[in-house]
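Note that one protein chain is taken out, while the other chains of the complex remain in position.
Now for chain A:
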């Protein structure tokens, strides 16, 4: 859509930040800062992260979710993020898309989890249009009954973030660091990780996915590309509370000791 046409339609502005290989901790810190201290809408696309990293949701308990012995032995970083949802292991083959919105700029979406989730399902329905089997199933993006995209959100007074990690590809060995969680979607049945997930690369080209995602977002917002180095000018210094953090080795050791 041309900028003039978008302006004619009165679409709200959204800043687009395109990243490649940014560490996931840095990405999450950036997102939390933008959610809390910016008044703009943001779309962040990070093509892969640098090293395999485990990322748990706000309430995640390492002992329940992780095979702590191998995680510590192999020194896999473990992050607890500011959004809800489950546990993933991400690496250079994971693609990340995050959408931060003012609730008033998406007036047909109530600032509650299911409404935001439905809106995202519709947006990605446009991205994967023509690819058989895509749907938002419970809270996951799937092809058929196999998950390739995991979602999480954080909702504050007048804004929300919906972010997704897409399994472009994955290393089967990495899945072994994760336990089968106690809370699973019904459609998972009792499948283990390798039978439950699928690789997005088997369905769409990487560049196609990025361009179609940007286009789908551009149908609802006027996009303006912003470089990472210019982001400081969009945020305030105060209220910069970061809750996303890397867990220490001591914390992981204590978690393991507490269960034995």
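Simple rule for what comes next: a residue touches a chain if its C-beta (ideal position, glycine included) is under 8 Å from a C-beta of that chain, and two chains touch if they have at least 3 such contacts; residues count from 1.
Basically, contacts and distances are computed from a predicted model.
Colleague: One chain of this complex is missing from the view, so tell me which of "FANCG protein", "Glycine cleavage system H protein", "Large ribosomal subunit protein mL44" or "GPTC1 protein" is its UniProt name.
Modeller: "Glycine cleavage system H protein"
Colleague: Quick one: say which of A:17, A:55, A:109 or A:247 touches the chain that got left out.
Modeller: Touches the omitted chain: A:109.
Colleague: Using the document's definition of touch, tell me which of A:49, A:151 or A:220 contacts the absent chain.
Modeller: A:151
Colleague: Could you tell which one of A:12, A:57 or A:125 touches the chain left off the display?
Modeller: A:57
Colleague: For chain A, which residues lie in contact with the unshown chain of the complex?
Modeller: On the side of chain A, residues 57-59, 82-86, 107-110, 112-117, 139, 151-157, 160, 183 touch the unshown chain.
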